[in-house]
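Before any comments, here is the structure.
A single protein chain has been removed from this complex, and every other one stays in its place.
Each chain gets a letter, A and B, in the order it is written, and its residues are counted from 1.
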Amino acid sequence: MLFTLMAIMVVLLLLNFPMMIPLIAAPVIILLIFFPSLGPDILMDQLLTGIESPVLLCVPMFIFAADIMTSGRTSNRLLDFIGAFVGHIRGGYAVTTAAACTLFGAISGSTQATVVAIGRPMRERLLKVGYKDSSAIALIINSSDVALLVPPSIGMIIYALAAGSGVSVGDLFIAGIIPGLIVFLSFAIYSYIYARVKNIPLADRVNWGDRVRFLGKAILPLGFPVLIIGGIYTGAFTPVEAAGISVLYAFILEFVIYRSIHIKQLPKIALSTGLVTSAVFVLVAGGQAFTWVLGYARIPQQITEAVLGNDPSATYVLIMVSIFFFVGCMFVDPIVVILILTPIFAPAAANAGVDLIHLGIIVTFQAALGSATPPFGVDIFTASAVFNKSYLDVIRGTPPFIIMLLIIGALLIAFPSLSLMLL
Amino acid sequence: GEEEGTTWKFITEEVDGQVQYEYAEEFANRISDKTDGEVTVEPYEYGGLGSEVDQVQSLQDGAVELAVMSPGFTGNMVKEGQIFALHFLFPDSVETTQEILNTSEALNTDLRERYEEHDITPLSFWTEGAMQWTSNAGIQEPADFEGLKMRVQESPLMMASYEAYGAAPQALSWSELYTGLDRGTVEGQENPIFFIYDAAFHEVQDTMTISNHNNYVAMTTVNTEWYNDLSDEYKEIVDETVAEMQDWVFEEQNTQNEDFLTQMQEDTEHPTEIIELTEEQRAAFREAALPVRDFYVNEVSEVDGAIYNKLLEEIQAATE
């Protein structure tokens, strides 16, 4: 059955069908063939479930805010300000992009929102200063996804619940710091080398007088990150609400203060947001139907239980965990994968002497890696929709990042202290 | 699983180790024993089949045969089921509460009929433990709730329950709850102890009030059509096992809640002050909560509170 499912999906996918077709049609076909007593109603229901998650609501709003800001002045003023400080440094823009994506991803809790809110303006700037599009997009997607390692990580919160009592969310947050830094450092080093090898031209160093001038122009736009990060950290609002506030802030800046956009243009901007939202969310909906069929047939459980066997060693368990979470998240939403696979692996890992916090870091890390990896990754879809680039263009630049992350993944298994030493 | 005898799918709202899933596993073992392995019950943990509301749909559609279900997630369909959200309706003693759940005609006959209209047959009602309040404020009297951003599920009755204490209830999904409590977006929440500990909410809350303001009630449910079509032999085995499980699950939740309470008390890294309420303090909450019952009868109930009235009599009889 798994074979049939995969066959339908891969064939439709490779033939250039709109991706919603394999995602929605394959589970329906499986249901009709293998579970004929069930009506397709149950899958239609799942289409709704997929997009009803309250956390997802921040996606259209961050797109909307970013759309308003890029149509007006906010975005450019912010980028000029950043450029005044990093433009003359080799790889400066790329490192800034990685840092901004990781931080924003961690704070907003939504990797898709990050691809949009940070990725969109940063990509334009990266292209302008000479980066290749595929590299820029790959950098954005991967830095957004590793945000799953940075507190407050929703992945870790879910893991703690699924792993059972005694796993502390706070400890997981702390344990994620060093792996997160390692990832960020390797992205930074890569960006530096990339900029060197590709000979990305450097801007002239900006003197402090001009920097202050850029700061002056960016002072109101800088309220945007301050408001969002400050608002979330002080608990004034949830990440979803922060997305709403950012729309409000962008609106006030562009329509009221700068008057750079006329109110009549608002519906048009909202329309472009709606279009991107729909193109991505229909895939999220389909992904949920697909997940339901896998879950109903208990495919993850069957495979994992067969693989684990009796008394596996610690390293073996961790390698299996890595493979399963990596592959699982290539196809299914990371939250669902964590919920389903964690209870299967956690007892085996505990028996083999693996620290459950260490396991949590491996799980979160692989989930982040898998969701940035083709064929199915919601951030790949988001990037494709937002940047209006073909799927292939979006994934073309990812291999170096995947290789780096796989190496880091191996290091995390080999040296538990990387995760545990701060505890 | 292809044709090797009969397989019944049993879905729960919790993951391995938690009360509902443990229930399903124990149930599966007993059914297997009683049918000499003829029937395999396959427990499903939360996550794979969508949200709790989707799980209800799965049972109604017959995609799964059995389900542990909280009435809270069916509250829009079977409004009477929201009765368990009322505060201080059941006695303070969890044990007495369980006895009432076991024997109540209002629940096991009248409420069951309401569910059967929607292809859901609740075979038993049981508690997963009393609900407690956590906060940084240290809730001891209704005044402590004044303006407190209390997290509730999206339900008008739950909103009304906390508004009655003067709180500002906020609907938030549980996946956002840990961070929300940490940051102060919401300032309090209610759950049974085992869930508080499993989700590590105590790490971001200074106090837990042993309020026992109500119970987290779960139902063992079956698809009505499937159940009615069962052979007499199987039906008897199911009924018998469900009945036996009542004592088992009471012990299970009791052990879990007590163990986790101890662990929470001994957790020096994330200390949590445990607040016990005096009789007077409890009475103050009870009094403040009473008007919400009118809200239930007038705004929620579709039978003008008939089931509520009957249950109230049964509770009074049990506590006299």
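Following the convention adopted for this analysis, a residue touches a chain if its C-beta (ideal position, glycine included) is under 8 Å from a C-beta of that chain, and two chains touch if they have at least 3 such contacts.
Keep in mind that, in the parts below, contacts and distances are computed from a predicted model.
The unshown chain of the complex is recorded in UniProt as "TRAP transporter small permease", chosen from "Putative luciferase-like monooxygenase, FMN-dependent, CE1758 family", "NADH-quinone oxidoreductase", "TRAP transporter small permease" or "Protein-methionine-sulfoxide reductase heme-binding subunit MsrQ".
In the complete complex, the hidden chain is touched by one of A:Ile51, A:Ala66, A:Val116 or A:Val332, namely A:Ile51.
Within the set A:Pro36, A:Pro267 or A:Gly353, the residue that contacts the chain not displayed is A:Pro267.
From the options B:Gly48, B:Pro71, B:Pro122 or B:Pro169, the residue with contact to the unseen chain in the full assembly is B:Pro169. The residue from A:Met61, A:Leu78 or A:Val116 that touches the chain not shown here is A:Met61. For chain B, the list of residues touching the undisplayed chain reads 60, 75-77, 118, 147, 149, 154-156, 159, 163, 168-171.
Residues of chain A that touch the chain left out of the display are 13-21, 24-25, 28, 39-41, 44-45, 47-48, 51-52, 54, 56-57, 60-61, 64, 124, 127, 133, 236-237, 240-241, 243-245, 247-248, 266-271, 273-283, 285, 375, 381, 384-385, 388, 390-392.
Assume only the chains that are shown with their structure count from here on.
In terms of their C-alpha centroids, the spacing between chain A and chain B amounts to 34 Å.
Considering their complex, residues 1, 15-18, 42, 44-51, 53-54, 57-58, 61-63, 172-173, 175-176, 178-180, 182-185, 194, 197-200, 203-204, 260, 263, 269-270 of chain B touch chain A.
Those residues of chain A that touch chain B in the shared complex are 35, 37-39, 41-42, 45-46, 49, 52-55, 109, 152, 154, 157-158, 160-162, 164-170, 232-240, 288, 291-292, 294-296, 298, 300, 335-336, 339-340, 342-343, 347.
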